[in-house]
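Encoded as structure tokens, the structure appears first; notes follow it.
Just one protein chain is left out here, and the rest sit where they should.
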Amino acid sequence: MDRLKLSFFRSSRSKLSGDFIFEAVVGLFALGILILAFLLFRELFIESGLSRKTFGLSFLFTSTWDPVNEIFGALPFIFGTLVSSFLALLIAVPFSLGIAIYLSELAPEKLRTPLSFIIELLAAIPSVIIGLWGIFILAPFIRDYLAPPLSTYLGFLPLFQGPMYGLSMLTGGVILAIMVIPITSSVSREVIMTVPTHQREAALALGATGWETTRIAVLPYSRSGIFGAVILGFGRAIGETMAVTMVIGNSPRISESLFSPSYTMASVIANEFVEATSKLYVSSLIEIGFLLLVISVIINVAARILVWKLLKVEGGKVA
Amino acid sequence: MQNKITIKNLNAWFGAKQVLHDIDIGIEKNGITAIIGPSGCGKSTFIRCLNRMHEVVPYAKASGKVLVDDRDIYDSDIDPVEIRRRIGMVFQKPNPFPTMSIRDNVVAGLKLGGLKDKKILDTMTEESLKKAALWDEVKNDLNKSGVSLSGGQQQRLCIARALAVEPEVILFDEPCSALDPISTSKIEDLMLELKEKYTIVIVTHNMQQAARVSDHTAFFLYGKLIEFGETDQIFKKPKEKSTEDYIIGRFG
Partner (left out) sequence: MKWNKRKIIDRVMSTLTAACVVIAIIPLLSILYTVTINGISAVSLDFLTQIPRPVGEAGGGLGNAIEGTFIVVGIACLIGLPVGILSGVYLSEYGQNRFGRFVSFVADVLTGTPSIVAGMFGYTFIVLYFGSFSAIAGGVALSVLMIPIVTRTTEESLRLVPGSIKEASLALGIPKWKTTFYIVLSTARSGIITGALLSIARISGETAPLLFTSFGNMFWANGLDKPISTMPVQIYTYAITPFPDWHAKAWAGALVLIILILVLNIGVRFVTRRKYGV
């Protein structure tokens, strides 16, 4: 007759106990994260209001960036961000996959941990230092050793025409690729490692070699997770600021050639925000920042969903 | 003979799945009551209901009465924390706090209960370790990590830790299943000593163990209490067919 539905939480919630206070306090801090996310959006949304009102959607599609006459269009920066990021992925994805496969499947057991640590160390190098290295080492290297053969053998493509002074879309793409590789390879590796062992053993028992096992039993399993890893890398490339600002040349023109200088959304903010004098100028830059935030949120949501699904289904991480 | 705990009409669930059905049983004061039965029969759930540990698992709930000294621990004005202080528990696998020294492990319950006096804490450390028959082995290493001990020693450390908060009842949830035979017999001897002062309930998979240490034995099957009586009677002249089958090893 004394039927009580019992729950630890409920019984402690009934009075103002230490448990209740503690849960309320840490709960408020967790709520703080939502508030932070909300504020981030709200601030940038409100402060970009003037620009949105003045230019509307044409902000995204015009390529004039004229602070003197106060005409602002973000197309060159959107173009620069997208092209440099795609270029970065084009270079980084094959490498990242190779790294992930080697470090999770093919490498000798002893080498796996130290090598992945070294690769991840690359992600720890501050972007401004990578940029410094980019200006003085990478850009001259690309100008002297990479660009000449490209224009000799592939010069018939508009991509590789025109003069090359070092600071260019190509350099920006390469430096972004270097920065994307650690994240894409380590997430891919994590995803690949969630493939159940019995899956591998089944293939190995059939007499498959290490690579065949990877190809037959491992990769098909991790396809969506690897896609998530690639998208995460894309997110990193799009938001990256300093290194790319230092090597991409910062010229708001849309050019077909990868040898020409370009400009990205993040770079224009980094370069011009402090000098922006008029309200409309500041507001336009903030709108670019807002766009960047929206894009990165979409990318991250998509990537997490892809990666999470896999990690959860395979029980890679205890939920 | 007086009962320390009287269980009336106890039911327990995990989500929608009922794991205990209408258990009625009395636990004798200063005695050892053994709970036996095949795995999954609800014996662990049963003793976790006796100190309200069952409900810390998400979606777990229980109903019925558990009277300790005639007071229902499931009464709405009872604080489960207080119940757990009075009814200690030792788990299947030794689980000392990994970041604490042996000394801190023993008095963790007291310290977090607000006791600060170092003298009292030191006395309690020594007393509890002596009661748990561990003092002689560790008295010179009190500052060592609790997890540096062997499995059997860790389990006795956990017993000392439970004793330090001065409970009235100690629940043992298969305390020897992870231990070697020598450690097991040490813990069995210890239980026989402890029953002078405490009321003990032990869940065990090992029928010889139940026969060796307990005064009363309860046999559980599929979440139901099949038979309960003096240990001698249960092992020598079981009334129920299924008890007999289990004891002579026909299943389980």
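All chains are identified by letter, namely A and B, in their written order; residue positions are counted from 1 within each chain.
Criterion: contacts are C-beta pairs under 8 Å (C-beta built on N, C-alpha and C of every residue); 3 or more make two chains touch, one makes a residue touch a chain.
What you see is a predicted model, and the numbers here were worked out from it, not measured in a lab.
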Among B:88, B:152 or B:175, the residue in touch with the chain that has been omitted: B:88
For chain B, which residues touch the unseen chain? 51, 53, 56, 58, 81-86, 88-89, 91, 93, 95-100, 108-109, 112-113, 145, 147, 158, 161-162, 165
On chain A, residues whose C-beta touches the chain left out of the figure: 8, 12, 17-19, 21-23, 25-27, 29-34, 36-37, 39-40, 43-44, 46-47, 94-99, 101-103, 106-107, 115, 117-119, 121-122, 124-133, 135-138, 178, 181, 185, 209-212, 214, 232, 235-236, 238-242, 246, 266, 269-270, 273-274, 286, 289, 292-293, 296-297, 299-301, 303-304, 317-318
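Everything that follows uses one rule, which is that only the chains that are shown with their structure count from here on.
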What whole-number Å value describes the gap between the mean CA coordinates of chain A and chain B? 53
